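Beneath this line is the structure, given in structure tokens, with notes to follow.
What you see is the complex with one protein chain gone and the rest in place.
After this line comes chain A, so read on.
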Amino acid sequence: MTLELQDVTRSVNGRVQIHPTSLVLERGTMNVLLGPTLAGKTSLMRLMAGLDQPSAGRVLWNGADVTGQRVQDRGVAMVYQQFINYPGLTVYDNIASPLRILKRPAAEVDRAVRETAEMLRLTPMLGRKPLELSGGQQQRCALARALVKGAGLVLLDEPLANLDYKLREELRVEIPRIFEASGAIFVYATTEPEEALLLGGQTATLWEGRVTQIGPTTQVYRQPSDMVTARVFSDPPMNFASARIAQGQLILGDGATTAAQGAFSGLQDGEYTAGFRANHLNLSKVSENALGFPCKVLVTEITGSETYLHLSYAGQRWVALVHGVQQLAAGATISIWIDPRHIYLFDGSGTLAAPAGYALTEKAA
């Protein structure tokens, strides 16, 4: 089982929703589509499902062209962000409906429904109507209906976005388990980098209708190929500062200087953009050669175990994620420290010039 998109594009009323995209999704893989709202995640999924037809390009399933095929004949399953069930049917009938359409024998339907319901912990609710269930249960019912027919391609379009925090965590843990059990190709759209990392597998980052990078999730996270990918795959978005390499020295912002070592040593002299993630900014000098930056505090957001500091440095807005509760007055000037090993360098066109040192030494788990 493979799903292949060959130069698939889609435009509606002259506006391009999906730029030419080629992807190959293999059997038994978890594929995350990561991107902000309106990046084209849903559009891409609808093309994969066959709900929309590409303006150009082909969709192949197991090597066969299915571009123009009706969605009914595709053998896909999809779960939406909204909890979509058939309100008039009981949970049991909801889960059974795809199998009944396929005219499976009653005994087999019953066995499959009960098995799937058990896996998704819906057994006590089988007799109820979907609208009598909690949001999490409704979404589990939708998941069960998607999984029961054993579709080769399961598309999950931000399935957890409408759930409250607790239910979301609960279901997020279950999805990899469900995925393991099904053996299908899973495609999971999300806006949250954290979710992509939790799910693992491979990640495609999307930005304005383009796949900016695709690869194993941790690799994309550690070695984003360009600034856009780095921004998309960081929450809060990656911080940037102007940088320069001259005579073996890396000069950041207003003059913090360090030796251009490791990956930076091979770079030509010139202008670059430095990028670093919020969690790599520190309030104290973390290492021998850490670089210090005087920043102005704009806002502090305290979440409990962590504090988000919104900072301003040389006209750039930075966000730092630091441990503990930090009470800092707005307008105060503080020193922020960065270990050079946590700095990515991007060239003038935004392409990754050198990954951060830590991303090369620590091998992806």
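Note that in this section contacts are C-beta pairs under 8 Å (C-beta built on N, C-alpha and C of every residue); 3 or more make two chains touch, one makes a residue touch a chain; residues count from 1.
Here is the rule we go by: contacts and distances are computed from a predicted model.
Hidden chain, UniProt protein name from the list "Na(+)/H(+) antiporter subunit A", "Two-component system, chemotaxis family, response regulator CheY", "Carbohydrate ABC transporter permease" or "Adenylyl-sulfate kinase": "Carbohydrate ABC transporter permease". The omitted chain makes contact with just one of the residues A:Leu3, A:Leu25 or A:Ala49: A:Ala49.
Within the complete assembly, A:Pro87 is the residue of A:Pro36, A:Gly68, A:Pro87 or A:Pro216 that touches the hidden chain. Of the candidate positions A:Val76, A:Cys295 or A:Ala356, contact with the hidden chain is made by A:Val76.
The chain omitted from view is touched by exactly one of A:Ser43, A:Ser97 or A:Thr190, namely A:Ser97.
Residues 49, 51, 70-72, 74, 76-78, 80, 82, 84, 86-88, 97-98, 101-102, 142, 145, 149 are the ones on chain A that touch the missing chain.
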